Structure formats: C-alpha cells, structure tokens
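Before I ask anything, here is the structure I am working with.
A protein chain is absent from this complex, but the other protein chains hold their places.
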Amino acid sequence: MPTDAERACFEAGIKFGSLYHQFAGTPVSPDSAESLGRAMEAAIENQPHCVDVDVAVRTDRIAAELDAQSADYTELTGRFMDVGMRIERAGVTVRTRMEMDGDYPTMQLVDVEPDGSNG
Amino acid sequence: MPTDAERACFEAGIKFGSLYHQFAGTPVSPDSAESLGRAMEAAIENQPHCVDVDVAVRTDRIAAELDAQSADYTELTGRFMDVGMRIERAGVTVRTRMEMDGDYPTMQLVDVEPDGSNG
Amino acid sequence: MPTDAERACFEAGIKFGSLYHQFAGTPVSPDSAESLGRAMEAAIENQPHCVDVDVAVRTDRIAAELDAQSADYTELTGRFMDVGMRIERAGVTVRTRMEMDGDYPTMQLVDVEPDGSNG
Partner (left out) sequence: MPTDAERACFEAGIKFGSLYHQFAGTPVSPDSAESLGRAMEAAIENQPHCVDVDVAVRTDRIAAELDAQSADYTELTGRFMDVGMRIERAGVTVRTRMEMDGDYPTMQLVDVEPDGSNG
C-alpha cells in the first residue's frame, strides 16, 4: 500500500501537471500577465488537497522575448513562470517548485513533512 | 481574393476557437470564476485585431452543477460562460457572441460592419 | 529529503495531470476516439520517467452521451477515458489508474514498488 506521504506527493504532481498543461499556450503579454497568474492560482486551488498556489508570471522574460520577435505577445511556457505550491493530505504537507534546469523547466519536490514535524 | 469583411470574420472565428479550447477544462468554482473570466479576456485581447472580449462566467449555472455532484468544483465548458467579442480589421468591425442552442454552445456572428456604416 | 519512492509518485502525478488537462475539451466522437487515445499515449510517454501509458477512450459512454444531445460529437472529459500508467524513477516503479468515484474521475496510486521487490 502506498504511504500517506507517497499519496501526498502524487497529489502534488497532479496539480503541477494540471497547471502547466491547462495554461501552456495561452497568449500572454506583460499587460495580461498579472491576471493570468491570479487565474492560474485560483483555478488549481480548487483541486483537492491543494492549499496554496503561487504563480509569478515573469514579465521580464516575456518582455525580452518580445524584443526579439515581431508579434507583441507570446505563448505561455515554462520559462515564463515561477510556480510554488503547497499540498496537504492526511497530515502530510508537500511543497513543490518549478524552476529552470538550463533550458528545461523542471518541477521539483522541495520537501515532504508529516504533520507535527519540524520539517 | 477574400474580401476585407471575410477576412475580419475569419479573424473573429480564430479568437473564439482560441478562447474556448485554451480554457475549456479549467477547474472552476463560484469563487474562482471572476479571476478566470478576467484572465480569458486579457489573454485573447492580446491577439491581433481583437479589440474587446467580454466573458461572464455563469456562477449560477456552476452552483447548480455543484449541487448535483460530489466535488466542489467543475470544469469550464460552454454552458458556464457567456462570451461576446469585437474584432476590427481593415475598417471592418465584427461582433460575435456565444450562446446555447439547446444543449450545445454555439458561436454566432452578430454583425459585420464596414467602417463608417450605420450598422 | 524526499525519498526515491516519493519522487517517483510526484512524477506519476505530473504525468496524470498533464494528460488530463492537455486533452480535456478535445472534440471527440466514436470515430475519432481511437486516434485520440493513441496520440495521448505517445505524447505523455515522451515525458521523463514515463514508461507506459494506456488510454482507452470509452466509445460506449460517448455514444450514450451523443444519444442524449443534439450535436454528433462531445468534449473529452474524465468519464470518457480509462487511463493507466507506469512510471519508473531511480529503481522505483509506480502504477496509477484513473477511475470514476461516483460522478468524479479520480486518479489513483495503484502501487509503488522498489526495484527488485515482489510488489
């Protein structure tokens, strides 16, 4: 049988995959970034066991991309967002983060804490 | 050669298909509806020739759906949103609207006005 | 530090969330179901540590839905697919399955096996 911690990590992964693939491809510009980040947070926080989602859409990187192309918006992809999440299930708290590993956005388990631990 | 009005109608259709299929499936609840609607508007307004997008996420219909199921959120689909758009291209203004035709959400051309017309 | 098993479960969750939210909302009918299932499998098997994905699009349930509505296609959602996956990471094998819990599609950890176990 999977442990409570393993189940909590599975739930954390679901939230990350959901957030990424629901919103990747969305037209985004520096002006629309803030509203998109807020909607992503609120949408994924609806999912079970998802306590907190923090999305910072990287307007600096979007602006740099726009300087190098002809259109004045681009499509949301991993390098344009910093994401952190907190999932709680059956007393286990899982923290996750998305960060760039070179050119590839990786989703990372930051820590897994049973209830009452000092983490 | 397609006319300016035909090209404007094609652009209007692109925006509608984009909005629908980018955001269909997003987890949504009465509490997250407002932020999702605003993000949809701002995202699609980035696209070329798209002057105005108005999305009203139907929290009344979402609440009724939630009363009939076990989870406390659902997935965005056509019957949970009223959408109107205004597209302008080469002097032609196109207005569109999404509405239910029985159980099927249809996207409609409301009017197509050459510049300076009385519509 | 998260264990290898917890990391493998996190990866398994990512794949599930990705599959669901990339493809939810896709227009689907009994005739197009087979090609969609194959594409979903091949797409998600590209992701790291994802060894096997099995998607059975439920043409029986789609056909029943179409009998009750006016359009001759519908949108892909959880109740129209049975999904199983196998993820392997650092010697740990994780099996997952999507199934209906009443009216809500749930993603389940089936088992988590360290390398060489009898599982």
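What to note about this one:
Which chain is which? They are A, B and C, in the order written, and residues in each are numbered from 1.
Just so we're on the same page, a residue touches a chain if its C-beta (ideal position, glycine included) is under 8 Å from a C-beta of that chain, and two chains touch if they have at least 3 such contacts.
Fair warning: this is a prediction, and the values are worked out from it, not measured in the lab.
Note that of B:7, B:58 or B:86, the residue touching the chain absent from this view is B:7. With the whole complex as reference, residues 20-21, 24-25, 69-71, 75, 77, 101-104 of chain A touch the missing chain.
Seen from chain C, the chain kept out of the figure touches residues 18, 22, 25-29, 31-32, 35-36, 38-48, 71-73.
Touching residues on chain B toward the chain that is not drawn are 1-3, 5-7, 9-22, 94, 96, 107, 109, 111-112.
Quick note on the criterion: only the chains that are shown with their structure count from here on.
The centroid of the Cα atoms in chain B and the matching centroid in chain C are 29 Å apart. If you average the CA atoms of chain A and of chain B, the two centres end up 26 Å from each other.
Chain geometry summary: the mean Cα position of chain A and that of chain C are 20 Å apart.
Contacts with at least two other chains are made by residues 20-21 of chain C.
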